[in-house]
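One protein chain is absent from this view; the other protein chains keep their places.
Chain lettering (A and B) follows the sequence in which the chains are written, and residue indices restart at 1 in each chain.
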């Protein structure tokens, strides 16, 4: 394999590089673009200047290696050609499909030669990318040599040297197709768009957290332990109902002005209830929260919230 | 000509295109903006046609959850006010658990009512933040039942019917006594105070921002 320089002038002037080999019109491998008819579209916008039969490279005396005719290579984007192939597997698949070869019975010598021609071109174009292709080249060469070896008759079960490569090619082809299928799915930002309608403001709510009574009581226990201020030794059960009653009395007086004293008592509660109410009133008077007013002796007593001076 | 006719014959009704555009835009679109969706060569609709389509859209929405509104920036589709209270729940926010201070304050109001904020502070030894009182009032667990007739006339707080209902009590008498609370056996071990874990509405996990309800 001799060194073959790329005719830089041809590329630089943006000419269409064509292939002088048997296959006159080579479409990129199926799936390079969605359809054959549009395959050239991304690469050949607005009629590039045409120049026919420009030998791209000479391989063993024959102008074999060129780019597919419909690939327009912009002067500064030679890698488009390389990007056309997603790697050595893709290139191999392309070579096989292009010639309608049976993937299960690849003429390995022929394919290897063609593959090497492309690899030589790539070596000229971009060395670091060619490295990956070189690994495949080595594999192909190895298979080719193993195919040439006479196979012992008794070694029936020995695997075809191409078997692993075929498996890999098939596996790659499946996912190559899967990628096309994926691309064809209706998707957001292309086939569908998300919608968003505005919501009138003022309806945001804050969900209050749940509280367990136990949490409240535990907080109180800690508080009691921290500051032992509840030292009064009243009967505490009484104390609580007294305090509840004080709150009830206050609520009754809220916004009412004078309220007859007797209205603070509910006779149906019985003696105990009356006592608690009475104690609550006394307690509230003591704490300067309510006041009793009696216009004259024996007149009805009225109660009201203290409004201050 | 062939492609023009083709495009026109496959073009969805104008109303549908406008509906899709207004909803996809996420904000108001002007008549000009809507007209700009149509290329010169595909027989763009006249302003009259656009207005008529918008009016038809508005009529279509009459019994729906959305409406067409005309605002300074143009036309936009928005959620109807009548549905907004439910839709806004998409962005419901659950604040973290209540603080120890709030629970203590609540307990003091329940056990020592009627009580002023100053008295709560005396017992707790630290100031009670206005937010705590506000939260308890908003939840309607406490209310102001009067004012103590001392300088400043501080409000007297008491617990409410809602407080009893929430905690499943018929009356304050059903609360354990202080003696019971002090008994280590009664409440058992301390609750492990969980770190605040803000749980938000249905959209939180999807990463949607609540910005939609603003403005």
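Everything that follows uses one rule, which is that a residue touches a chain if its C-beta (ideal position, glycine included) is under 8 Å from a C-beta of that chain, and two chains touch if they have at least 3 such contacts.
Quick caveat, the model's predicted, so the values are computed rather than measured.
Q: Among B:89, B:124, B:153 or B:182, single out the residue that touches the unshown chain.
A: Looking across B:89, B:124, B:153 or B:182, the contact with the absent chain belongs to B:89.
Q: Can you work out which residue in A:192, A:226 or A:263 touches the chain that's missing from view?
A: Checking each option in A:192, A:226 or A:263, the one touching the absent chain turns out to be A:192.
Q: Mind listing the subunit A residues that contact the chain we can't see here?
A: Interface with the chain not displayed, on the subunit A side: 32, 86-90, 104-105, 131-132, 135-136, 138-139, 142, 157, 159-160, 163-164, 166-168, 170-183, 185-199.
Q: For subunit B, which residues lie in contact with the unshown chain of the complex?
A: Within subunit B, the residues touching the omitted chain are 10-13, 15-21, 23-26, 29, 33, 36-38, 63-66, 77, 79-80, 82-84, 86-87, 89-90, 201-203, 206, 208, 212.
Convention: only the chains that are shown with their structure count from here on.
Q: Rounded to a whole Å, what is the gap between the Cα centroids of subunit A and subunit B?
A: Taking the average C-alpha coordinate of subunit A and of subunit B, the gap between them is 27 Å.
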